[in-house]
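Note that this complex is displayed minus one protein chain, with the remaining chains in position.
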Amino acid sequence: MQIIGASLILLGTSFLFLGALGLFRMPDVYNRIQAGTKATTLGSLSVLLGIAVYYPLWWPKLLLIALFILLTSPIASSTLARAAYKTGLRPYRAALDKGEG
Amino acid sequence: MGRMHQPGLGIFPVWLGKSRIMNTNTSSVNVPQAAYGWQRILLATAFIYPVWLLMVGTFDPAELSIGLIIAVLTAWLSKPHLHILDAIKWHPAIALYVLVYVGVFLWALLRSNLDVAARVLSPRLPINPAIVEVETHLRSDLGKLLLANCITLTPGTLTVDVFADRLQIHWIDSTPGRDMTHATASIAAQFEYYLSKFIK
Amino acid sequence: MSFRDITALALLAGLAFLLALVLTEFPYTNGSLNGIGQSILALAPKEVGTANIVTSVVLAYRGLDTLGELIILFVAATAAGMVLSNSPEEEAQNLQPLVRFPAAGFVLQISSHLLFPFLLLLGAYIIVHGHLTPGGGFQGGAVLAAAFFIPVLTSPAGPFSHNVSSLVEGLAGGSFIVIGLLGLFGQGYFLAPLGSPGIVGDLVSAGSLPLLYTAIGIKVGSELAGLLARFTQT
Amino acid sequence: MENFLIVLAFVIGLAALALAIWRFFAGPTTPDRVVAADTLAIITTAALVWLAAFFGNSIYLDIALVYAALAFVAVVVIARMIEPDAKQADAVSSQKEAD
Amino acid sequence: MMGPILLVILPFLGAFMLPMVYRHYAQVGSWVAPLILVVNLIICLGLWHGVEVVGAQSMAMGGFTAPLGIVFYIDGLSLLFVLLLLSGSLLLWLGAWHRRVKEEMLLLLIVGGGSGLVLSGDLFNVYVFFEIVAVASYGLSASRRGDACGYAASLRFLLIGSLGSSLILLGISIIYALTGTLNLSHLTLLAPELLQGAAGLSAFALMLIGFSVKAELFPVNTWVAEVYAHAPVRVSALLAGIVSKLAMVVVLRLLLLLYSHEYAYMLLLGIGVAGLVTGELAAFHAKDLRRTLAYSSIGQLSVIAIAFSIPGPLGILSGIALAFHHALVKTGLFMLAENWRGDFSSLRGVAQKAPLASFLLIVFSLSMIGIPPLPGFWAKFVLLQAGFAAGNWYQIAMIVFLLSIVVEAAYFFRFIRVLYQNSAEQPPSMPHKRELQPALVVAVLLLLVMLMIDPINHNLTTIATQASDVKAYIYNTLPAWKLDY
Partner (left out) sequence: MNLLDALLLLSLLTVVFMYFYGQRRDAGWFGVAAYSIQLLMLAGLYGDMQNDLVLEAGLRLMVMDFNLSWGMSGIGWFFALITAGAALFASWFAAGDWQDSQKDMRIQHLVLALNVFSMLVLLCSQDFLSLFIGWELVSWASFFMMTHAGGKAADAAYRYLVYAMSGAMALFAAIVLIIVKLGSSRFEDFWAAIPTLPDSFLWLLVLLFFTGFSIKMAVLPFHLWQADAYAETPGANASFLSAISARMGLFALALVLLQPVGIERLHHLMLPLFSFIDARILLAWIAALTAIIPTYIALQQSDARLLLAWHGIGQGGLMLLGITVGTPLGVAGGLLHAFNYATYQAALFLAVTAVLYRTGTTDLDKLGGLITRMPWSYIVLLLGIIGLAGLPPMNGFVSKWLIYKSLLDQGMPMLLVAASISTLGTILSVYKLIHNIFLGQLRKVHYEVKEVPLSMLLPMLTLAILGFITGLMPGLALSLVDKAQMALGYAPLPHHLGGLEWTTGSLNMLWVVGILIYGIAIGAIIFYFFGNRRHITHQWDNYAGGHFLSADVPYHYSHNFYPGVMRVIGGWFRNQILNIEMGIRHFIQWSGELSYRFHQINHPALYLLMVTVLAMALIV
């Protein structure tokens, strides 16, 4: 059982790392938002789940945290993306031309 | 553009202060109807109280009673925000639809993460971003919000902004030649289907 | 990098070095908790009745400091309000100051409706459990303030009644002091604990401390909200 | 085995933290930094939960919750602040039309 | 013993309630602040009487005794400065801040915080009250509307003030790390053992510099001139006259109780002399009235620092006397400066238009310079006595001090003589009645002090002796079980 928990935590941190890596590698802010928020959301959920395996009694609060992250993470990314768009940042140029063409 | 939506956000409880401003400044889009005020509060309490229970995690009588008071108070203080609850379609199978929706959503979240993982880990960094607009049939604000959130968390897409009935979406990989508008619409439609079961 | 920056950096480095030298003089052998700390650890559950020792220090042994910190925040809010508000006349008429920001995007606007009750509840939870868990009036107050602030942020043109916020603020601060004065007139000491300590760990325990924390929480919340709203609206 | 997994997770988490911090400092635009901050916040929330487990004390969960809430608010606030104000927004949009 | 805490709490309560009262009962609202001040004044006088009868006392907050809880220490010194704060605020209130809610609130908060500052017997508590006073003064200093320079000055004030506060906090944490306690009397007990090392003394240095920001000491007083030049005169008077002294009192307490050490005395003396020289010279160079007054207050506070750095009751006595005199006279001077802005040359011929104000200006200036038989002379006289009787360094400081008096006379009369010259242009108007009233009250007080110099001297001597009695401080504060330790 605890192996499962530990694996979930490992999986979660891996996703967190992937998110951070995406943040690191992606060429423009929109793509960074995509990579960063998605991966970290799932990553943190996974970590929470892993902890819940360790401490089953904590599930109510962990669930609450998870719900909160699920709710706020897309809101934050969307708000950020909008702000970036409003400041006039264009999506990654080379690809955009092709996409519209 | 974005300023079209200015629903009446009575933020701090102005009604306490008998402010002169209140009647003039709240917009007409979603004015809370006084007649249904208490119903909404009741409904909101029903939503809020379980959250309290989740927070405290016990059934200690003191916690329960204080929690009830706080829940009602919170609901009352949130009065100007409660109009979004009007969007819910009430019918017996609502719980089921919500569950299905959550399942679909989680599945999409998982897929999207794998997608991101693949892209990030790929040495070529296969991305091809574009911004696409798509229409939605959902009418309520809550519905559109949930839709936007879903789209944000599904593979390769990110909601940048929402206008009256269109969503502005950033694609991480828009393959050349593919009809992006159509592809987006299909994704939106998928979630819309489940959402429209319980939200206007 | 100007000469001034270099000077400042050199000075900072010198200060750090000197502080490090001073650090070597500290009596580490005593352990981190020395005389007073140990006394409080031993006495607090019995005298005050909080599960969270920090709270007993914050509200009982050093209740006056807490009041002081509360007032620092209050002063800051008042001062900022004075500086940022447009003029006394406008203030008196409760006219809204000029708005610099346009309304927020749809997503944020709608989600603020969802977030508001949640944050409110969270704040209340933190405040009410201040004597049991870490956090308390200040942290809970911050969450409350966030709850009230997000709607302001999403639509700065919306009405934020500074009158009401200052009213709530005054009442909450006043009630803290009144509780303290009750101690003064009842027990002869300002902020003397009222009521019985109760059973450590219960929600209803530690006498009047939860009430104090509630007062602090509401006060901090309204204050920070008002302050943030001022900053946004100016 | 499980200890190894946990330690590995810890190391990976640290690496993630490092990358996010790098982005936070590297920029290059303000939105980039905010994204990094957002990511950092989520990672920290997870770390706080993990800390609660490490100490076996559930009160850290409260901290995690409050932290998550406040961090979110902070990110949103900054996102709002970097949005151009009314005048600049018009300038930006007109420029967009000119494009 | 409810008095001391009421001194602190009532203004706070008043500040909390003021907006509400104003909102609903505007007429009542304008009387809340003075009422509280008067009540506090009465309480303070009652306590004073108590101290005269039974001597210094302490009072524990919440019933938690000394080393654990927070204690207030009530002796002549603290009550004296509370009295100064209360009466000064009352004077400055005179018909001025009517219906300006926020300013009145800040004034009340300064009163409450300042009373706590001097009464408190706990280091961290002192810091908290100091912060209250500091933040309120940042606010007040920016209370003139639409003055960009004033805002910039206040911002700088805030900046350096917060830096100073952090230094104080650093010093307090060092002390706490060294001793494990924050109670002043407990610290006094432990000080000879634990605080006379490099760490303890550097804590003093940090705290001294932190408090110096508010006490306008060298060289962290660079905010002074611009803030005083742009803030409303009442605020300048309050900050220069009263608030700065409160910080000095804290420094005095630290010096007396914890740091009777050569280094501490010499540090304070050095800072004082440097501040005296730069302050007076800068005042000499200043080209407008309010900056001159601001720099002059830097010089005066440096003199007070020098006085406090002289070991023994005579130094304390002279410091207190100088502080009081400066508070009184600087208030009066700032009041008169309300309408007299700008370059000196624009003040030509003012005396014909405002003979009374000009006369008061001369009297205040003479007292400031220290011309007998005005009270300023006696304060300086005591300081010189104390200084010349102390060691070599102090004698050098006294020579500098004497020379600075010459400079002082030079800059005061550089603008006073302008007032009496004839001018073709229309001179600036005379001070408004609401500024002239407090100035007149100050003048009357000055006269009273001059007539009663001997009883005042005796009282102050008692207070100074009491304040320098470290043993009494410990015995009055700590419970018996701690003393055996």
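Note that the chains are named A, B, C, D and E in the order they appear, and that numbering of residues resets to 1 at the start of each chain.
Here, a contact is a pair of C-beta atoms (placed from the backbone, for glycine too) under 8 Å apart; a residue touches a chain by one contact, two chains touch by 3 or more.
Computed from a predicted model, the values in this text were never measured in an experiment.
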Shown chains that the omitted chain touches within the full complex: C, E
Selected residue (touches chain absent from view) among E:164, E:180, E:272 or E:332: E:164
Residue in contact with the excluded chain [from E:154, E:202 or E:302]: E:202
Interface with the unshown chain - residue positions in chain E: 156, 159-160, 163-164, 167, 198, 201-202, 205-206, 208-209, 213, 218-225, 263, 267, 271, 277-279, 281-282, 284-286, 295, 298, 366, 369, 371-373, 377-378, 381-382, 384-385, 388-389, 398-399, 402-403, 405-407, 409-410, 413-414, 417, 420-422, 453-454, 457
Touch residues of chain C, complete complex, unshown partner: 4, 7-8, 11-12, 14-15, 18-19, 21-22
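FYI, only the chains that are shown with their structure count from here on.
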Neighbouring chains shared between chain B and chain D, ordered by label: A, C
Between B-C and A-D, the pair joined by more C-beta contacts: A-D
Centre-most chain [mean C-alpha coordinates]: C
Multi-chain contact residues (two or more partners), chain B: 2, 51, 55, 57, 148-149, 159, 161
Multi-partner residues of chain E (each touching 2 or more other chains): none
Contact set on chain C toward chain A in their complex: 104-105, 107-108, 111, 114-115, 118
In the complex with chain A, residue positions of chain B that touch it: 2, 51, 53-55, 57, 109-110, 112-113, 116-117, 119-121, 125, 127-131, 148-150, 152-153, 156-161, 168, 170-172, 174, 176, 180
Of all residues in chain C, those that touch chain D in their complex: 99-102, 104, 108, 118-119, 122, 125-126, 129, 133-135, 139, 142-143, 146, 149-150, 153-154
